[in-house]
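All protein chains of the complex are present and in place, except for one that has been dropped.
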Amino acid sequence: MKKIKMGKTLMAMVLVLSLSLLFTACGNTDEETGDSDTTEQTKITIVGSTSVGPHMDALTKMYNDSVDGSISFTVEQVGSGQGIQAVSDGSADIGMSSRELKEDEGPMEEFQLCTDGISIIVNSANPVEDITMEQLKAIYMGEITNWSELGGEDAEINLYTRESTSGTRGAFEELVLGKDANDEQIVIDETICAAVQNSNGQLGQGVESDPYAIGYLSMGLVENYSIKTLSIDGVEATTENIENGSYVLSRPFLLLTLTTPEGNVSDFLNWLISNADAREYLEENGFIV
Amino acid sequence: MSNAKKMRRNQRIGFAFLYAAATLTIVVILTIVLYIFIKGAPYISWEFLTSAPEGNGTEGGIFPMIVNTVLLVGLTLLFVTPVGIGAAIYMTEYAKQGFWVKLIRQATENLSAIPSIIFGLFGFIFFGKVLGLGWSLLNGALTAAIVVLPLIVRTAEEAILSVPQIYREGSLALGASRWQTIRKVVLPAATPGILSGVVLSIGRVVGETAALLFTLGSADRMATSVMDSARSLSLHVYILAHDGIGFDQVYATSTVLIVVVLILNLSAVFLTRKRRGQ
Partner (left out) sequence: MKIKATRKNKSEGFYQGLFFLTASISVLAVGLITVMIFYNAWPAFREIGLWDLLSGNKWTPTASNPLFGLLPMIVGSMVITLLALVIGLPIGIATSIFLAELAKGKFAAVLRRSVEMLAAVPSVVYGFVGLTLVVPFVQRLGGTGLSILSAGIILGVMILPTMISVYEVSLRAVPSEFKEGSLALGASHWQTIGRVLIPASRSGLLTAIALSIGRAVGETMAVILVAGNIPLIPDSILDPARTLTVNIIMEMGYVEPGSLHYSALFATGAILFVFIMFINIGVQLITRKAVKK
């Protein structure tokens, strides 16, 4: 009968553990609502871009430290598109987007957190240093297919891109590919690419390990990978050049709320936009404030 | 060559092939597992296991993820064990082998074949948006419960079916009702088998990623309520690998994961053997 007792004790322990969970849950359920009108709100859900997300995590921690607060932030990095959607349907208090809203999205309140550049990245062994905007567009339209056309080796260019709902990709398409004859946004043809990567990180890693790769990445994340950045029309990809306007590939990091923010959400947003430490953090990490 | 010689030659070739396959299997497995262990073990320390992550997970530890995983498992089992065992009891002890039982069995079979991403999609939409649970421990647990339900039902059923009929007959002969018999005779005898199913399910939940990615959430803090977003160990591995940062942490967390699931799986086998030894 010993083994039955052991089994029963185990099960009892599991049940006790789960029941105690439930009790903590009951204790806390009054506090959470997704409703951004409640000033008592101590749980804020932030959903969206994988470019903004990693830094939002750090910023929320800084915020809690600085105001001695105990707001429970949740940052879900699932893509700009989903962030925008989550704000629309109410499942997020704040949305993060690394591109401008499209015409059929919104209306919603927008706050610009900072500006981020998009760097054009290649493998560190690639001899090519500079590229013109026309060449960049031609590459991503499949018109230039060999590195030798750019002064590099005789090898096929491997195009890396993000998934279709990525904010970084959306911004890239807008800024580089532009519109077609019918005034419609041109999108990257995934079938001419070598790989569709699901995140900035995957894209960075891919370019890092493929000598013939080219890709685009949030400027603030470039230093995480051993890759090389191309200059465009002779202009280096730096934050200074974005500030003085000479480097054109930049997009705003937007924070979105469905209606005018109040209470803790409003306090947090204000802190993000005006607090000196927050601004410094963003600058240190390669963004333009 | 005589027939006998041919047979022996063929057998030698055949056996050589089998040995080669078995050796290849071992080599491949050891390569994978040792690769992870060797790269990960150096980073596992008491601090690693008991501190919080820093720098987006590139430094620090995995303690909150461990806690979240434990909470996830506890909550999932809370939902799935009564339901799964109840279903097994119904099918083995109560139901007439008719339409309903066939339907339930077919449904359970189908459930076990569904890919985990579809559970994830379901949980994300139904539990997350329709029921408004969002990214939370509760959502993750409900989704995980559906994922392992077939496993619990199947193992519980097997365990109950393997209880000798004599036990039941003896109990009834003594005047007990069906429920009393189940409660006091059948279930206790079936417990080791049921437990092994539970333990296997824990292993499954711990290793699950696709179903939890859009339901459990990715907050790298300890959950303090069931409505909190709570990153589990598997999700931590995915998020880090996905972001292409903190590779040391990825290897280390993977090592922890493999060890935990391995222990769970071995316990399940141990429990099944104990039962057979009865």
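Every chain is named by a letter (A and B) in the order it is written, and numbering of its residues begins at 1.
Please note the rule applied: contacts are C-beta pairs under 8 Å (C-beta built on N, C-alpha and C of every residue); 3 or more make two chains touch, one makes a residue touch a chain.
In this text the structure is predicted, and so the values were computed from the model without any measurement.
K.L.:
Using the touch definition up top, pick the residue from A:Gly79, A:Gly117, A:Gly220 or A:Gly286 that touches the left-out chain.
P.N.:
A:Gly79
K.L.:
Who touches the missing chain here, B:Ala52, B:Val67, B:Val83 or B:Met222?
P.N.:
The missing chain is touched by B:Val83.
K.L.:
Considering the whole complex, not just the chains shown, which residues of chain A touch the missing one?
P.N.:
Within chain A, the residues touching the omitted chain are 78-79, 81-82, 85, 88-89, 158, 163-165, 170, 180, 182, 184-185, 187, 189-191, 193-198, 202, 205-206, 209-210, 213.
K.L.:
Going by the touch rule given at the top, which residues of chain B touch the chain that is not shown?
P.N.:
Touch set of chain B with respect to the missing chain: 7-8, 10-11, 14-15, 17-22, 24-26, 28-33, 35-36, 82-87, 89-96, 100, 103-104, 107-111, 113-122, 124-126, 146, 149-150, 153, 161, 165, 168, 172, 175, 177-181, 203, 206-210, 213-214, 234, 237-238, 241-242, 250, 254, 257-258, 261-262, 264-266, 269.
Note that only the chains that are shown with their structure count from here on.
K.L.:
Which positions of chain B touch chain A when the two form their complex?
P.N.:
Residue positions touching the partner: 56, 70-71, 74-75, 77-78, 81, 128-129, 132, 134-135, 138, 188-189, 191-192, 194-195, 198, 214, 217-221, 224-229, 239, 242-245, 271, 274.
K.L.:
Can you tell me which positions in chain A touch chain B when the two form their complex?
P.N.:
For chain A paired with chain B, touching residues are 3-4, 7-8, 10-11, 14-15, 17-19, 21-22, 24-25, 27-29, 31-32, 34, 43, 45, 50, 54, 57-58, 72-78, 89, 91, 198-202, 204-205, 224-225.
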